[in-house]
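Complex shown without one protein chain; remaining protein chains in place.
Chains: A and B, in written order; residue numbering restarts at 1 for each.
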Amino acid sequence: MCGIAGLHVRDSALFPHLGRLLQGMLCQAAERGTDAAGVGIYGDPRLTPAGRSTVCVLDVPVPAGQAAALVDAAGEVGPVEAVAAGQTTVFTAPASPEVLEAAVRAAFPGVVVTSRGNSLAVLKGTGHPDDLARTFSLADAQGWQGVAHTRMATESAVTSTGSHPFSVGPDQCLVHNGSFANHATIRRELRAEGIAFDSDNDTEVGARFVAHQLAQGADVEKALRLLCERFDGFYTLVVTTGTSFAVVRDAIACKPAVVAETDAWVAMASEYRYLAGLPGVESARIFEPEPEVVYAWER
Amino acid sequence: MNDFASQGLRESATFDRTTIAAIQHAARTGIYDIRGGGAKRELPHFDDLLFLGASMSRYPLEGYRERCDTDVVLGARNAKFPLHLSTPVTIAGMSFGALSGRAKEALGRGASEVGTSTTTGDGGMTEEERGQSKHLVYQYLPSRYGMNPDHLRAADAIEVVLGQGAKPGGGGMLLGQKITERVAGMRTLPVGVDQRSACRHPDWTGPDDLAIKIAELREITDWEKPVYVKVGASRPYYDVKLAVKAGADVVVVDGMQGGTAATQDVFIEHVGIPTLAAIPQAVQALQEMGVHREVQLIVSGGVRNGADLAKCMALGADAVAIGTAALIALGDNDPALDAEYRALGSAAGYYDDWQAGRDPAGITTQDPELQQRLDPVAAGHRLANYLRVMTMEAQIIARACGKAHLQHLEPEDLVALTVEAAAMARLPLAGTSWVPGRAGAGL
């Protein structure tokens, strides 16, 4: 059970302010959970510089500089850079995301990779959202899209790996409020198809399901419609990719969700108050998503 | 005894006579069996635990002379006015509607006589109960039947009910026979309908929303009253943690032996976990969060005597709640009424048709004539006697274990008689140091 928020910015004049706006949303969401928090940021010039790919990793056992050198030595990826953001270390290199990820895994066998891609960095960890926002330097982040999550753990462990967002495919990101009721079976089905899991978290099953559908050629809308058919439980989800921003709720739609839209941005939050600090919210079109309707915005 | 056996006939263990009767009932009526009470099947229970009285390695306390306190403070975490009870045996939530007004009055009288609390139930607060109960806990339920802010403010504590042990995940039910004019009026229902209650609250879902709901209840009552959260035992480790995260001052965990006024038999017998299995999970959750004893744990579901009370306390509970046992103390299933129970197709000791409203003891009924059979003063006094006996029994055990307060009992004072109970209660099997599932046992 959790607080979730997402911001898809249309007006490039706001790109430099993405982190500050997202931090405001994240901190308002803290009342819905203080076990853990995380953000996914698209298009930050420091975390995802142009011409490089980015891989985010949890709980790297050495300082960032040393970690970069180890990844450099582990594969042909060009000069690697690394920055630490709390429990997350962000690696960038002028190689494809797959190649960089392989090098990171070779350098640090068994680590948990929390995102990989060309435009997304996922920063997450356990602790109070306010404290984590500082370790992420969230206020300084820039970009065109972001999602945020605060966690009140229901059944799975309070660990950095079990924190949201879950990013299991390139530049994909998913956050969830609610709980799935049949995730164990779907996890077994996905495992039987060769898909590996990082955590015991029910949301990871949702993220892996969506990534699996996308990999098989479905678009985001179709993937989420299939999710609605397959998953029991209560959920509000925000799913983002390198080009899109989508929101969906379960059939009963008990878990809260508010969407606000202006010419400058589209935002989603568990509660209106997370949106109250966004510029121009007074004149936004505000609505609640209908059950099992996929709302998607393309860049 | 068994004449059939000598003739070579054999009853099936799978299709025993109870099972055969149930199949025949379903085939005849097209409806599942609805009844009152809790799980009747045999379950690992408190009888499977024993205390280790003191002798040489520890010293016992002298009965009657040396102090062994029994009081408990509930809900001091946030409330301006926490409850301070003389005994840790409280009366569980039972509705006016399920019970007669005189039964509610008797519960109030008995509980007040010994300085403990009673609890309302679905359908709101009655004059009988508020008038007689020194400490009254007001239940806040999914149906909100009779929910009234004046009553909220008149209560001594608020119990947000998510579920009960007899039916975790299920809603409430009160059959038409008991929806008399007064009950219907309190619940805003037509007289005589089968009243169904929702299984989820209408305006919030999940622990994150619950945190906001608890804040609302506190705001309305100006942060004066403790807020309890009651769950039916199924995943108590998670549920207790979430109740605490949502802001509960007290968590009530009701095991599957806990009773109900009316629910499907299949629900009562097959959903939830035994009380014994629930307590260690709940205590572990509180301990991991560092709030054991700061957020109090009330355990209910099949608590019958002072030994059960002492065992709950030793396993880490702060108090217990009794429902079925309290009704028996009032006069439910009295052998003196056996002929009348038989006339209803039951017998004293078997009667569980609390849903039917024809209780000859005048307790689980709204029938004006049957109600008159219960003398609330005498019944209240019987309940008080019983509560005193339970408390004294627990003190006897606590003193034998060398404890100056019931709360000082600890798991190390207990052993288990069966492997099942040892595993569930996380205690060593008697005479050994073996705790099932735990590595590295010493001695």
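Simple rule for what comes next: contacts are C-beta pairs under 8 Å (C-beta built on N, C-alpha and C of every residue); 3 or more make two chains touch, one makes a residue touch a chain.
Following the convention adopted for this analysis, contacts and distances are computed from a predicted model.
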Chain not present in the shown complex, as UniProt names it (candidates "Cytochrome bc1 complex cytochrome b subunit", "ABC transporter permease", "phosphoribosylamine--glycine ligase" or "Protein glxC"): "Protein glxC"
Touching partners, among the displayed chains, of the absent chain: A, B
Residue, one of B:202, B:290, B:335 or B:431, that touches the chain absent here: B:202
Options B:63, B:169, B:190 or B:349, residue touching the unrepresented chain: B:190
Candidate in contact with the missing chain, chosen from B:5, B:220, B:343 or B:389: B:220
Touching residues (missing chain, whole complex) on chain B: 29-31, 143-144, 147-150, 152, 176, 187-190, 192-194, 196, 198, 202-204, 209, 212-213, 215-216, 219-223
Contacts of chain A with the absent chain, listed as residue ranges: 253-254, 256, 258, 271-276, 282-283, 286-288, 290-291
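Heads up, the rule we're going with is that only the chains that are shown with their structure count from here on.
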Centre-to-centre distance between chain B and chain A (centres being mean Cα positions), rounded to whole Å: 44
Residue numbers on chain B that touch chain A, as the complex places them: 200, 205-209, 211-212, 235, 238, 241-242, 245
Of chain A, residues touching chain B in the complex: 1-3, 31-33, 35, 152-155, 177-179, 234, 254-256, 270
